[in-house]
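Missing here: one protein chain of the complex. Every other protein chain is in place.
Moving on, here comes chain A:
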């Protein structure tokens, strides 16, 4: 399978990465080289094979559904580019 510039722009939109016309054209070539490389997986007979869900056989660990951490609002916003009173500030999303 291969992608065209239009698909690359759509994927960039899904990935939330702004791309210029020039970027999109360059990426189309690069992505097609990679997709061409991975195409060989289609020759593998996978009938009856389950997709991997865990690389080592382990049981999912469970714990009591209780609060074990928290009350760190100042730590959580400490690295944010814009904050006010322990809230993240973002451009207006609701008119």
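The criterion applied here is as follows: contacts are C-beta pairs under 8 Å (C-beta built on N, C-alpha and C of every residue); 3 or more make two chains touch, one makes a residue touch a chain; residues count from 1.
The working rule: contacts and distances are computed from a predicted model.
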Which of "Xylose transport system permease protein XylH", "Extracellular solute-binding protein", "Fe-S-cluster-containing hydrogenase subunit" or "Glutamyl-tRNA(Gln) amidotransferase subunit A" matches, in UniProt, the chain that is not displayed: "Glutamyl-tRNA(Gln) amidotransferase subunit A"
Chain A, residues in touch with the chain not shown (by the definition above): 1, 3, 7-8, 11-19, 27, 30-31, 33-35, 37-42, 44, 46, 49-53, 55-56, 58, 60-61, 63, 72, 75-82, 88, 90-93
